[in-house]
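Selected chains only, in their assembly positions.
Chains: A, B and C, in written order; residue numbering restarts at 1 for each.
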Amino acid sequence: ADNALLVSKDAGREDKLVEAAKAEGTLTLYTSIAQNDLQPLISPFEEKYGIKVVPWRASGDTVLQRVIQEQKAGRNTVDSVHISAPEMEALHREGVFQPVESPYFADLLPGTVPEHKEWVSTLLSVFVQGYNTNLVKKEELPKTYEDLLDPKWKGKLGFEVEDIDWFTTVVQNMGEEKGLKYFRDLVAGNGLSIRKGHSLLNTLVAAGEVPIGLTLYNYMPEQAKKEGAPIDWFALEPAIARANGIGVVKTAPHPNAAALFEEYMLTEAQPILKQLNYVPTSTKVESPLKGIALKIANPVEKLDNSKKWEPLYQKIVIRGESD
Amino acid sequence: MLSVENLSTTYQAPGAKPVLAASNINFSVPTGRLFTLLGPSGCGKTTTLRSIAGLERPSKGVIKAHDTVVYSSAGNIFVAPNHRQFGMVFQSYAIWPHMTVFQNAAFPLQVQKKRLSGKDIRDKVMKVLAAVSLDHVEQREATRLSGGQQQRLALARALVMEPRLLLLDEPLSNLDAKLRDKMRFELKKMQRELGLTTIYVTHDQSEALALSHEIAVMNEGKIVQVGSPRDIYERPANTFVADFIGTTNFVEGTVRGGADDRLVVDTRIGQLNVNAQPGISIGANVSLSIRPEDVHLSDTAPAPSSNSLFVGTVRAKVFLGECQDFKIDVNETQLLARAHPSVRTLVGEQIHIAIDPEKCTLLAA
Amino acid sequence: MAVTTPDGSTVHTSLGQGWGRSFDMKWVIIGLCIVVIAWLALIPLGFLIWQSFASTSTAQVPAVFTLENYATAFGSTDSLGLMFNSLKFAFGTAAFALVLGTFFAWVNERTNTPFKSLFFAMSIVPLIIPGILFTVSWIMLASPQIGIFNQIFRDWFGLTTLPFNIYSLTGMIWVDGLHYAPIAFLLVTAAFRSMDPSLEESALMSGASVVQVAFKITLKLAWPAILAAFLILFVRGIESFEVPALLGLPVGLRVYTSAIYDAVHSYPSDIGLASAYAMALLLITSLGIYYQSRLPSQGSRFSTVTGKGFRPRVSDIGRWRYATAGIFILYCIFVVALPFLVLLWASLQKYYAAPSWAALHNLSFAAYGKVLAYPGFYGVVWNSAKLALGGATVVMLLTSVICWITIKTKIPGRWVLDMLASLPLVFPGIVLGLSLMIFYLNFDIGIYGTLWIMLMAYVIKFLPYGMRYNSTSMIQIHKELEESAAMSGASWFTIFRRIVLPLLKPGLMAGWIYIIVVSVRELSSSILLYSPGNEVISIMIWEFWQNGQYIELSAFGVMMITALFCFLMVVQTLSKRFGVKDA
């Protein structure tokens, strides 16, 4: 396959890319995007270009494993990968991706395109706080992180076990020492009910088992609310966001189609993402969380500092030990 | 002590037609008596026994033991087998494969209400194992016994608990004559000493005759005759009993005349003298039963007597140890005879026959 | 025609000693089965052992030999604490499930309890309910905050201290035990079916009470099955993930599966650590299997299917049958009906709400429509059906031959075979998936990316269950039944097909049903191995769960339970037609 177009900055690049992509006719996408959301994303692309997208769905780390092993064994099926940022970064380190240039990078939020340009963020999952409207009144909601220390929240706070990046980012934001003390106080004072799975946490908030869920993806309570569940959400600022990115695999059998798809994800797909309740990364599309200060968790941090943050997280949050 | 009234038991397999295996069974057994169910294979002996034990649920009838009703179809009473306190030997032994010989025999003592000390149990078990000659293998796994040994173990297990009622289903069928005699003796001894009321199922006529106080002969699910051993043997109620209880020659004939208390019957083998019987008049068609051992054979002509005398030709002869069986043609009719081994007439030669009028049983037609 | 045997020994008991005869179907089939088993089991086993000694690797840092994994896994008090929690939990779960399963098996097979015809299928329902749903149902039922039971006690009896707390070790054991009791039920039921009832009748006649008969005769004779059930349940308990994650985590009760989970789901993925943990399990399981493999050598101690009359029948337990029926009804209500109703309720809502009059107005079938509209729904179901039926059949047939070898012959080293086929019990699903993936990526025989590799994963994963189910029934067949067929001149293959397999029926059917049910739920290796177009039901469930489509999930759960329930009833009816008939 000819990869030259991917990094080209020529004027006629876009047309040539479309032409080359159409010639390839198909592409295979490994992703963790939910099945429900995938179809509305892919269909317009398929219709517009006549290029068939073959998706394969699994959790982020499964995608990671599968891509690494397939690449090691020299089995070149996947063209494009779309998973969360830390895992994209891991794949970058495994040397799986190839750099891509696109004029549309300029339209993106700051911090969404890594220097190596081997992958690029397409959407943000923002952690918001959900609450059960039968159990918590809107007026009494906490306004700041510090408000969570109020004893009236004792036994009412829920937290998803794998959101270590939320913890890390909040701590860093407050300043490491203060942040760690904050979490120690929070766990010791009010306790965190630790749950496995964001959707479970969301369900439990709606069911009243957990009055306030601290780490829900923004679209979850929104959807439930639309369907009439007694749930609503608010955001403590800065709200922590987790990026999801897309990249083109180095050994892709259909590199041009993959690159075209990447470009599509950054442009025409952005409003669709918004409809699907994600936070788009393009500045051309108005954010559903407009006015809320965002902080994107740093994927490199998660990979590199796991030795440092992991034990702290385990100790302070999971086991609730105060040294 | 045990009484069985109008007992019927039916096997119903899904999709097959029901088998009425025991029908309208009536008998009673006084305390301390040994009662035998005797009959051909498949006649319903095991079924009757299992119904008494409570292992099959009869379709109707009443069973009483010690004046307690343990089953009554009308009264809707059914006492569970383990509350009836009967001991039983199964036709298939039903030895527990996961236990040793000792454990098998000790089980009834270990589970009974009255707690016994380990030593008492051991003593009792070893005594009964000795009685069935299994004391030397007490520690062996029960499955590592020969067929006959397993059967003896099953017997020991039933005897050790000294039950209120002992149910034995062909308990000696796999034993040789010697051992069977010994077991029969032990059994009889224990039965009489402990006054165990016993129901004994067997297919072996001589065993039944030797052991029992009373015998019920069964056929096709029904009891056809109940009586003392001598009764059954000497006064069979019908041809089935006569035939079953021992080999016999049935001779059909017509009463020709009579003198004193004798009748003369014209048969295909010739004229037979028979004891007169009330209700039988001249001209009646009758059936006579003559047992082979009552057909006296001699190599030479016997002295004249009241016996009916014939001459026949030996067709076949079988040596059976204590005796010889002959098949003899008399006037084109075959007679079976059992004789002492000293009779030496060869096959094909002529032989002399004498039949005692006392031994000719006139059967109900 | 005579052939010398390489076996110089003089001691033997079975037919198996003829193992030297010239070319014969027997040796072809046996050899083939051995090769297949070795092939299937050695790949993941080798991978597991290798990984447990390898450091994590990335593109920059290649893996090196290390003992680090073992040091981490067993070196710290922390991880030992996790281990201890796991053992406590697993032991409790296994014991509870065993007692429950055995009790129901006994009631089902040995008593004249009313409603028995429903028993079999009903008892298996908890196994059908996906673990997550089952656990969530119990949160809804017995959580201190919203649990319906607690609310009832609070509202009706005015209790202030709440009677139930699902977030506790007891709660975890309760939920997992209920969930896995069907394993014990199936295994022990199979054993009870193959039992000459005169063995129990003779105990009854000895004056033993029904309970004494059950404990001293029935259970003792079913000992191999009970042992096998305990072993499986124990290992399952240690590997259990959903229940500790959903019920233990909120109260800080952590078990070692969480450690494995963390190890596997980090980057670089620490498969080595997970493997090291698995090696400990491997050891425990090997001991259990070794002990079990010695059972059949103890003569015919457990041969309860003999050639002298064999009529399975139930015994009348008198008035107690109302008690057993009562317990069964309670079980049905609390363990089958309530979770099911919770699901049903949820599936008819637009979002989950505790049952109330208000919520009654929101009933809708929308969720069912959404499930049916799931892209490729019918293909997914069809794939799962193929895999479940195919996998179960292959496993049961394959292991029946292997069990025959390990139980009925004296071939030296046959225990190795038993081990090989039984050890996949402890392979973490992800390790199994990865090993197959890596192997067939590099050794390309064209099955990677097809249903075949998933089938292979299922077969490997469920081999151990096949082994346990078949071996417990195999031990019960008295050798004379095969011997009499051999004396009739039948070849080994004919004997196997016409005598052994039909007599194995109870175990064969139980194992087959079990594997079908659990393979529909298998996720951990499926998700790694499936390819576009090869989606299966478990992926769909996972999908719903990930997206928080709890309502659709409930709807799907309801459909699945109903479908499998009907399937079980049909199988139960059909299976009466072959093998030993019930009375």
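A few comments on the model shown:
Quick note on the criterion: a residue touches a chain if its C-beta (ideal position, glycine included) is under 8 Å from a C-beta of that chain, and two chains touch if they have at least 3 such contacts.
Every value quoted in this text rests on a predicted model; they were computed, and no experiment measured them.
The full set of protein chains in the file adds up to the formula A x1, B x2, C x1.
Following the convention adopted for this analysis, only the chains that are shown with their structure count from here on.
Viewed as a contact network, the protein chains form an open path, each link joining two chains that touch.
With centres taken as mean C-alpha coordinates, the chain found closest to the middle of all protein C-alpha atoms is C.
A separation of 37 Å divides the Cα centre of chain A from that of chain C. Centre to centre, using the average C-alpha position, chain B and chain C are separated by 54 Å. Of all residues in chain A, those touching chain C in their complex are 28, 34-36, 39, 54-59, 61-62, 64-66, 69-70, 72-73, 75, 77, 86-87, 90, 93-95, 161-162, 193-200, 202-204, 206-210, 220, 223-224, 227-230, 303, 306, 310, 318-320.
The part of chain B that touches chain C in the complex is made up of residues 13-14, 53, 55, 57, 78, 80-82, 85-88, 90-94, 96-98, 107-108, 111-113, 141, 143-144, 154, 157-158, 161, 163, 167.
Those residues of chain C whose C-beta lies close enough to touch chain B in the complex are 196, 198-199, 201-210, 212-213, 216-217, 220-221, 223, 298-304, 306, 308-309, 316-318, 581, 583.
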